[in-house]
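Report on the structure given below.
With one protein chain withheld, the remaining protein chains of the complex are depicted in position.
On to chain A.
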Amino acid sequence: MSELWTSPYFGIALSILAFWTGEKLQKKLKSPLCNPLLFAILVIVVILLVFRIPYDSYNEGGAVINMFLAPATACLAVSIYTKIQILKENALPIVVGCTVGSLTSMGSVYLLCKLFGLDGAMTASLLPKSITTPIAVEVCQTHGGIVPVTVIAVIFTGILGSILAPFLLRLFRVKNPITAGLAIGACSHAVGTSKALELGETEGAMSGLAIGVCGIITVIVSMLM
C-alpha cells in the first residue's frame, strides 16, 4: 500500500483533487467560509493523519507545487503593470494608505503578541499576516518564525477579510471605490482581493495593487527591525 505514496505524483494528485473538490464545494455553497485553499489543507492533513502517511512522502510532490510560488509572486508585477494608470493618478493616497495599513498591521500584531505572552518565534510568524503568502513566508523565515503558522494566519486573515469586507465598508462609511479596494487589499491580500473584484473593477484593481505595495513596505519595515 505504501508504494502508492512514494512517488511525487501522489502529493501533486492529492493536492489537485482536494483543491478541485474545494472549488466545487464553494461554487455550490457560495459561502466565503468554504475557501478551497483552507478546505484542501484540512482534507490533506486529515488524510495524512488517518492513513499514517508520512509528511515527507506527501512533500515529494508538495515541493514541486511549492516551487511555483516564487514565479507566481513575480507575476503580481503583471497585474500591477496593467493598472499603471490608476497607480499614477493616485500614487500618494496609495503609498500613504498602504504604509499606514502595513505599520498598523505589524504594530497591532506585535502589541497583541506581547499582551498574550507569545514567544519570539510566534511573533515573527504572525507579523506578516496581512500580506500575500509568498512574501509573508519570506519575512517569517528571515526573522526565525514558523512558516506553517504564518501560512495558516495569512490564509485565515484573508478569509476573515473577505467575509468582513461588506460589513467593514458600512461600519467605516467607505464609499470611494479606490479607498475600499486599498483597505481590503491592505488587510486581507489576495483572498480579500477576490471579494473586492466582486464589488467592482476599480475595487479589485486597487486591492490587487495594495497586495504588492503592502508586501514591499512590510519587507522593508521588517528589514529595519
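The criterion applied here is as follows: a residue touches a chain if its C-beta (ideal position, glycine included) is under 8 Å from a C-beta of that chain, and two chains touch if they have at least 3 such contacts; residues count from 1.
Going forward, contacts and distances are computed from a predicted model.
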| Name per UniProt, for the chain absent here [options: "PPM-type phosphatase domain-containing protein", "histidine kinase", "CidA/LrgA family protein" or "Stage III sporulation protein AB"] | "CidA/LrgA family protein"
| note | Absent-chain interface residues of chain A come out as 11, 15-16, 18-19, 36-38, 40-41, 44-45, 48-49, 55, 58-59, 61-63, 65-66, 68-82, 90, 92-94, 96-101, 104-105, 108-109, 112-113, 116, 118, 122, 126, 129-130, 133-135, 137-139, 142, 146-149, 151-153, 155-157, 160-161, 164-165, 168, 172, 174, 176, 178-180, 182-184, 186-188, 190-191, 210, 212, 215-216, 219, 223
